[in-house]
Structure formats: C-alpha cells, structure tokens
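A selection of the complex's chains, in situ.
Should a chain be cited, it is by its letter among A, B and C, assigned in written order, with residues numbered from 1 in that chain.
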C-alpha cells in the first residue's frame, strides 16, 4: 500500500486539479493513474514531475512509442514494477505489439549482460569510439 | 587495461577467426572492436555472445536504430563506459543525430528518476495496467 | 515468505538472546523486527550486523535522523521494500514529517536522474572538484 493515500480529483486542491486537468487534456482521457494521485500529496513535486514528463515524452526527434520503449528498458533494468506496468500500458496504447515487447526484452537483457562482460574484463574503449558529437 | 590482451585476427585460432569473419561480413567493415578481441580469450563465449548479438540486434519488429537506443539507455543506467561508447558508435552509423541523443538521455534520466518516486512512495499498480498480452 | 522462519526470543539460543537484549535496550522497546529474527538463523551474522548497525547509526558527526534519511535514499535507489519500510519507521520515530519525506524522495529521484545525465554525456570532472580532504 502506498505511503500516502491517493488524492482523488474531487478532494484535490485547485493547484492539484490544475495538473490533473492538464494530464487529462494531454492524454485525452479522464483516467488519472495512482502515480500522480500519490505524488499529489506533494503538489510542487506533482507539478514539476508532470511538466517534465509532458515535455520529455512528447514527440520530438524520437517518436513517442520509441520513448516509451526506452522508458520500459530502464524500468526493467531497475526492476520497478509500477513503471514497467504503467509505461507498457502507454506503449501499448501507442502501438506496441507483443513481438515488439519481446524484442525490447531481448535487447534489454542483452545489454545488461554485455555491460558486465565489458566491465568485468575491463575492456578499453576503442579510440575510434571516442569521437564527440559536433554541437 | 583489459584483463586479457586483445587477440588480433592474425594471431587468432580458426574458431575465433570464423567469428571475426562473420562480424566483418555482417557489419560490412574490417574493424573488430576490443570487446570481441578480449572476449576471444574465451572462444565459446565469443561465439555464443556474437550469435546472440547478431540475432537480437537484427531488424525485426523493432528497427536496428531503435534497438541501439534501448541498448544505450540500459548502458547509461548501468554506467558502462565501454558499452555507451560502442553502441553510440553503432547508433550514429545507423542515423542517430545529436538531437535524438539528447532525447534519449532525457528519457533515460526521467525513467531513472520516476522509478525511484514510484518505488519510494510504494505506489500500487493500477488494476487496469495489469492486463497481460494475448499470446 | 522469508527463506528461514523468524526466531522468536523464547526459542532463541543464549547467543541470539544476548543480541536481542541489546537491541531492546538500545532502542528502549521490546519489539524485535523480522530482519533480526530471520538473520538470527546465522548467529554470527546477527551479532556482526547488529554491532555495525548500532555503531554506524548512532549519533556522531551526523544526527540519527539524517542517517536514517541517507539509509532510506539508498534503499529507494536499490528498491529494497523491506528496508524502505523499516527505516522509514525508524525515521518517523526520530521526527520525520511527511514534508521531509517528500523532499527526501525529490532529492533521491533527482540524483538518480542526474547521475545518468552525467554518465551518459560522459561529462569530465571539473578540476576544482578534485581537491581531496585534508586527513
């Protein structure tokens, strides 16, 4: 059980309602998930976190489904049950198929494996890999 | 410095050369990076790891650049310097732009943050998020 | 369910009872939590771990509540459900308020985020940050 009770829309302060309204408008759905309802116990954290999520997960140089895949890969690596479920749900709404999920898991598992081989054998970074991006 | 000396093509056993040849053919490049040259000290591990990489990172339901992004997100989460550099190099060869990299970092950072908010507040998974995939 | 049954005071060996007695005296409470009751299946580990906890978590250059906050931040980062709950309980007994908890979560989440930005962009440590402590 969460460490704070979830705050429902009806019981929320105007400050919290404003964030909930924006979540609903952005997602075009009335549903507010528990993450936000619990975080609403700290209204500035709610507002700050939602602003970041809205900005970072929006379409940009990467499309929103790709961003959800990246999010899930990190959440699986950290074994965050809540985030795996919530962002898989978002990913499915954006078109994730079972086969795409399987490949996401396979790449996530592989990277976690090879990260340890590279670190364990203390492999030196190849010179040609060190070139920075142009700004 | 790596815990084993890298094994160059010329000094490699036929078993190792066969893997190197396949890496070169698959990537259409003569370059063999240090990860493989060090892993070549354990020929079965070299063969097994390359087979998995070749299979998992190939085009499928997800395209190869998306797979590289997922790989980098995991490597950044685990702070594996070698893997960040090597797979960014692969990603750039597949079309990664600086702006895509920035967004990849932003999503990776956000997920690492929100994973801790969800775990720290012990947020309960919403019922509607628990629906399994159809097989 | 724990991998070993918890050992209650009444069923404990004198060696284990001595540790339980010290836990009770130190905490001025009869309550022994499950962590110790399960660890009691390995009496030397019980004694060693309790000695370390007693020494490390005692008032010193940092006050005990600050130490509990640090402990919880690590436990949230590692997603250890037991430790989050048990050390939040200790922290609350030492004066943790809901608003302090919110700020603890916010800092923990932020550090987890920025750790990945610094590692992902491979930011070089500024020279002025490298000055060691005087002994």
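Criterion: contacts are C-beta pairs under 8 Å (C-beta built on N, C-alpha and C of every residue); 3 or more make two chains touch, one makes a residue touch a chain.
Bear in mind that the values here come from a model prediction, so they are computed numbers and not experimental data.
Every protein chain here shares one sequence; 3 sit in place, and the complete assembly counts 6 copies in total.
We take it that only the chains that are shown with their structure count from here on.
Compared with chain C, the chain whose C-alpha mean position is the greatest distance off is B. Computed from the mean C-alpha positions, the centre of chain A lies at a distance of 28 Å from the centre of chain C. One simple way to say how far apart two chains are is to compare their mean CA positions; for chain A and chain B this gives 20 Å. Centre to centre, using the average C-alpha position, chain B and chain C are separated by 34 Å.
The set of chain B residues touching two or more other chains comprises 77, 81, 85, 104, 108, 110, 112, 114-115, 117, 119-122.
Here chain B touches chain C in the complex through residues 72, 76-77, 79, 81, 84-85, 104-105, 108-110, 112-117, 119-122, going by the rule given at the top. Residues 1-4, 31, 33-35, 38-39, 45, 49, 52-53, 56-57, 60-62, 66-67, 69-71, 73-75, 77-78, 80-83, 85-89, 97-104, 106-108, 110-112, 114-115, 117-126, 128-130, 133-135 of chain B are the ones that touch chain A when the two sit in their complex. In the complex of the two chains, the chain C residues touching chain A come out as 79, 88, 98-99, 101-102, 105-106.
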